[in-house]
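Pasting a structure here, questions to come.
All protein chains but one are shown at their positions in the complex.
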Amino acid sequence: MKRRPSGGLLDRDRALRFSWDGRTLSGFAGDTLASALLGNNVSTVGRSVAQGRPRGVMSAGLEEAHAFAQIGEGGATEPLVRSTGVELYEGLVARSLSIRGVLSPETDSGRFEKRYAHADVMVVGGGPTGIAAALAAGLQGARVVIADEGPELGGALLRDRYLIDGRPAAEWVRAAGLMLAGLPEVRVLPRTTAFAALDQNGIVLAERVSQHLPIADRSGLADRRLWRVRAKQVILATGALERPLVFPDNDRPGIMLASAARAYLHRFALTPERIVVFATNDDAYRTVFDLHDAGVVIAAVLDARDEATGGLPRKARQAGFEIETGAVVTGTIGDQDGVLQAVRVARLAGGGERLVPCDLLAVSGGWDPNLNLHQQRRGATRWDDRLATFLPGAAVPMQTIVGAANGRYGLNDCLVGGREAGLAAAAALGFAGTVVPAPSAGDEAEGEHASVWHITAPDGDESRSFIDLHRDVTVAGVTRALGAGVRHVEHVKRYTLIGTGVEQGRSAKVNAGRAVAGGIGLDFAQVGVSSGRPPAEPVPFALLAARSRGALFEPVRTTPIHPAHVALGAVFEDAGQWKRARYYPRPGEGMSEAVVRECLAVRNGVALMDASTLGKIDVQGPDSAKFLDRLYTNRIGTLKPGRARYGLMCRLDGVVFDDGVVMRLEPNRFFVTTTTGNAGPVMEWMEQHLQTEWPDLRVWLTSVTEQWATVPLVGPRAREVLAPLVVGMDLSKEAFPFMAVKDGVVAGLPARVARVSFSGELAFEVSVAWDQGLALWDALLDAGSAYAITPYGTEALDVLRTEKGYIIVGQDTDATTTPADAGLEWMIAQDKDFLGKRSLERPAMQRTDRKGLVGILPDDPGVVVPEGCHLVADPNEATPMTILGHITSSFVSPSIRRSFGLAMVTGGRARVGQRLYAPMMNGAPAVTIVDPVFYDPKGARRDG
Amino acid sequence: MHPNEHALHNPEFLWRNPDPKPSYDVVIVGGGLHGLSTAYHLARNHGIKRVAVVERGWLGNGNAVRNTTIIRSNYLRDESAALYEHCLKLWEVWTEELDYEILFSQRGVLTLNHNLHEVREGHRGMYSNQLNGVDSEWLDAQAVKEFCPIVNTSADLRYPVAGGTLQRRGGIARHDAVVFALARAADRLGVDLIQGCEVTGFDIQRGRVTGLVTTKGRIGAGKVGLVGAGRTPLLARMAGIEVPLQSAPLQALVSDIVEPMLPCVVSNALHVYVSQAHKGELVMGAGRDPYTSYAQRGSFHILEDQMAAALQVFPIFGRVHLLRTWAGIVDVTPDASPIVGITPVEELYLNCGWGTGGFKATPGSGWVFAHTIAHGAPHALNAAFSLDRFETGALIDEHGASVAVH
Amino acid sequence: MADSEGMAVRLQSLPQATQVGFRVTLASQMSAANALGIPALPGVNRFIGAGGLLVLWLGPDEWLLIAPDGMVEWESRLRNAIGADQGAVVDVSANRVGFELSGPAARDVLASCCALDLHPRAFGPGGCGQTLIAKAQVILAQTDLETYRILVRPSFANYVAAWLEDGVAGVQGHAKADL
Partner (left out) sequence: MLLIRCPWCGEREETEFRYGGQAHIATPRSDVDDASWARFLFHRDNPAGPFAERWVHIHGCRRWFHIVRDTLTHDITRSYLPSESPEDAG
């Protein structure tokens, strides 16, 4: 095509250079990549996927089925971008694609952000219909969002020469745009595509914020923005998409949609020399008029209909154009590069062919309302004979479809329909404001649309008659599918791949359905088209992730003592979202050395750890004890104020859910701790039962996990370290025994002190207000310095508690473990009901061959058998072997100076004394099954 | 492979489109993968000639064409490992047996572990797999990088990659081709595939099923197998059986096609799994929606979260485009293991509950279910997967193996 | 945290305060209000500021009192007013920290990470809600036309601040991508 010296919606003062496959070309501001290529006489923009045929630009918008390019450089390289939607910018780098996109490993500096928005009325589409709708609703005072994928409002009016109120439509668009901009509650979003329609009128938009700007001007701006709109009413004014026709060699560069030919003229000032127009409906006659007026030779006007009686054909005849009705294109001829040179023309009724030379063939097979968003909501469609297409069927609640999207192709219809929809949507929400008169346009009487879609190849070879240009699927391909016995369009899609490309069958689906119907002699209305799904337009992954990347991806939760751990050089582990200190290596130490040192400090001296991540729940009310008795497997109600008890909870199915310490602070007030991972779930579980099962109980819960920072001070010297820090708190064994709780003051801080111990050593667990946690830590460290107080981490804790045979829920247990399996049958109160108890009575829960917790001692005391290893009786058995259980915790114990661990094995403690093997790729170490308590079985140290 | 080439593998003939006969020895309800596989094995392994598959829509319209096609057998429990490994062995011979290029590709399934807990569980699974004769190996972060260089193994990540377990024999197959291949194979063995035929009721006399009420009329049946996946609760209710299932949406998505770069990579902690289909599109899945639904669409926030998660592991995918999303309705059991066996109704058999992970089971599911139907009693491989385990409490918990569903 | 000073929006940390959570039966709600010197406890999605106190609705039987730092006596005062059998009162002063986001663009910043409709027709001064900022639960209260308070658990504070700062950078046009 050639660029005309003037005209179009281009800024001729701003010439832009861009690169195409390494060549530097130029265009103007206002161009798309597609129009700029056409303006540079690049008619072949890529090769077809399967057959390698040359392909050009076939549309000027959303219909595009072939002209996809790879754009950008480095980390911003974006594959498969529709070149009819890429606005040209200075320095744009674009490449034609060799089938697949190529990704860049470089870092992408583009910012993709997200915005939530709420609207009374969301209007999708900024053509005449959408503008009229937004204006009407906006003037009523409604909160309106209107989005259009183009750079400016106008839709079809930008490509056509309509009059509104007797003046060029562009003037109305401009005036309406100004009015919209002046309404404070209206948000106009150009360059914004609605790509997903969700339940309850959630509309998701992709805004191109800076993609059209030269790279240098983008800094500080988002590349794209994801809008999550919730709208009370949605108006779909998404227009209609023109449909191509199927005939031999219908895929050459130089063949384009009739409306696209007008768009390239009116928007981009591009014209061919000689054009053939081939249509099945009236609208394509606008192409005849407009291109003729622009000086293009109209080589032929072919109308597949037997008669063309609508207003536009009549006008064309009056203007002296020769219209051939019942005439069709039966083939095309290309030059050595495959670019269109001439078309073969014949009458549908038969007879000879003639050749008509031309450099552009404009085709129009009719119009398909753009209903992807409606289909995403599972909105129905129905076949319409007169327009030979699918129109919206039953409405989706709170959603209206208007204008060309609703099969109303007259501009006046669009303007009136849009305005009425806008008014109705606002009125439904109770708005009553200014009503401006409707603009009007004189609509031509529209003739019927022919249902012709395919011109049979005169030589019977349908392998060059393309239905899906993107996936290179032809009529022959569909025929082959039908021959295989396939009947349903969805099967045809999957057999041929029609509609599975980037354009998702927008231009191919209806013709594919027709091919199927024709092939098996069924009514097309019944055959239908394959389904539409989100997104309506492809969007980059990064847009959906938006800012949820890097530091914003997910919270890193830390305790108030975290800075101290960092300063001590702690190595951290992730426990859910928390960071916990795993161990504190000193110079020259690896993990095992550090852990041994930390363990020994606990056992022989004094040590402290940060246990602030434990979940904490304050339980108050006269029925608290009754409530906790229903939750825990063991009795809580008998607990005396000032005392604590280890508690265990099951799920309803009897599986161990969580464990923790329950403290009774006052007769009607408890303080419950949970494992770090279950802080939320236990709170929810409790709240759920109070609200839904036992609303009669007067119990109130408050999550206080982050009200309290907790530091266990542990070891035989703990009492000595703590003593000088407390005032009026008797720490003696008699006054403050194991499992007692006291409120008081520690290091000048209001504190709660509990004699609980997970390590089996003398321990005082001190809790203070969260924001005083660090002060407490420092004070304890300070007070302990004379005793070589040692911070210890979760790894040492794990060793210490394993020595005591204490389980960690989720490590030594899994989703099948009952309390008895975990060796905690003593915690099951027989004389009360609790959640999960009934499930424990089922036969499979009572079997004696269930897995049970045991200890293991490897034969070789220097070998730590890895956690997760499975145990068998016969290490030489062929696979599949008879697996008896697995090792759940496994360490070296500094206290018993050898490797040891815990395991779950069938039969549990009945196997004590047996020798089992842990086969791995490199050997099968033997272990002896022992009782799971390795250290201080009587608990004398803990109680000390 | 060339993006369109696999369409060319489709053979000239797939199936007849017969009208239903008045009665069959066995009628299979549900023309998904498991229904087709059952019918095929009834004819192939048990010589039962008069078999029909009745399908309310088109063959495969349910989860068969919606799944992300990950195939592996590295399940935790012994019963599961035996069953899924049986399936994997069949996959290894299926292209030949079915005489159809189903593009089974053993490119490996790598499950990433991000924290100590996951590493421990990963090892537990690996060791149990090895003893069960299922291949599984541990890769540390460095080996992960070598196996799949585009995985981000940087220690700065919120959830850095600590390592992972790899099943090299795992992989993918072309889902549509498997539907076509099985349907063709069953059709060749004389099975009537009756599409557009919805079962709306059962003839049950004195506790025994004798036929089906369908939208194509009554069809007599000596035995009936229910293989309705997500719609099983609706079917079971018609037959008066209660099933412990939840029907919930599970989404998946594909990108436009990019240069090949990827085996199958799963991250449970991040709730995302990615593979690359033969054409070159990235295929990605995430968690299921929590609620009951038959609407075949999922929630958008799951997409957003899964993209954020995917870009943690694969920052290179930032500008790849989301091309299409969809959802299937999966039949989830309380223990994440299937139910394959007899029911309280005589000669009515049930195969369901494969939930988010039954594609990989297609060959073996049909194999054992055909056995169960033919003999009126389960095969050793599916004996534990009975309906009554929910009453006795003998569940086969596989939640760990299917945290991120695939 | 550094204050983000810019054209249209400002984010700062709020000083420490006494916070007391209370859950109370219908029967004792008036007594609680009397003790707080307000005519009634605030209703759904609202808060009341009176005499240096803020009382925020958190749920149908749950409110949060925010008083100047150090006024711990509010815990016992409220407990006495409510009565031991009619509810629970808990000192939660350390359980949440606060931010204030103010300026004409404050609402836009929140729209980058919070799905709540904060349009004056839907929310406005006196509005209060528990909701999410990105993945963190917060209490959001609007104190005047252009000022919001955000209360969040301390372990989520850095994360929420990072989101808000990113939102501020976004509206101020000096955003970074920093992945």
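A, B and C label the chains in the order they appear, each numbered from 1.
We take it that a residue touches a chain if its C-beta (ideal position, glycine included) is under 8 Å from a C-beta of that chain, and two chains touch if they have at least 3 such contacts.
From a predicted model like this one, the values you see are computed outputs, not experimental measurements.
Of the chains displayed, those contacted by the omitted chain across the entire assembly are A, B, C.
Considering the whole complex, the residue from A:Glu106, A:Asp199 or A:Asp730 that touches the absent chain is A:Asp199.
Remark: the omitted chain is touched by one listed residue; of A:Glu273, A:Glu687 or A:Asp936 this is A:Glu687. Note on the undisplayed chain: of the listed residues A:Pro843, A:Gly923 or A:Pro937, the one touching it is A:Pro843.
Among the residues A:Asp653, A:Glu706, A:Glu761 or A:Asp812, only A:Asp653 touches the chain that is left out of the figure.
Within the entire complex, the positions of subunit C that touch the omitted partner chain are 44-45, 58-60, 62, 115-116, 129-132, 137. The chain not shown here touches subunit A at positions 198-202, 230, 378, 397, 652-653, 684, 687-688, 691-693, 695, 833, 837-839, 842-843.
Seen across the whole complex, the unshown chain contacts subunit B at 233-234, 242-247, 290-295, 297, 299-301, 334, 390-392.
Keep this in mind: only the chains that are shown with their structure count from here on.
Centroid to centroid, with C-alpha atoms defining each point, subunit B and subunit C lie 47 Å apart. The set of subunit A residues that touch two or more partner chains comprises 107-108, 110, 228, 548-549, 554, 556. Each of residues 179 in subunit C touches at least two other chains.
By the touch criterion stated above, subunit B contacts subunit A in their complex at residues 2-5, 7, 10-17, 57-61, 65, 78, 81-82, 114-117, 120-128, 130-133, 150, 158-159, 176, 179-180, 195, 255-259, 261, 280, 295, 297, 299-300, 303-305, 307-308, 310-312, 315-326, 334, 389, 391-395, 397, 399-400. Contacts from subunit A toward subunit C in the complex involve residues 107-111, 113-118, 143, 220-222, 228, 230, 547-552, 554-560, 577-578, 618, 620-622, 668, 698, 700-708, 769-772. Of all residues in subunit A, only 49-50, 72, 75-80, 99-105, 107-108, 110, 196, 198-199, 202, 204, 228, 376, 378, 471-473, 477, 480-481, 483-488, 490-491, 494-497, 500-502, 504, 533-535, 538-542, 544-546, 548-549, 553-554, 556, 573-575, 653-654, 810-811, 814-816, 839, 842-845, 866-870, 872, 879-881, 883, 886, 918-921 touch subunit B in the complex they form.
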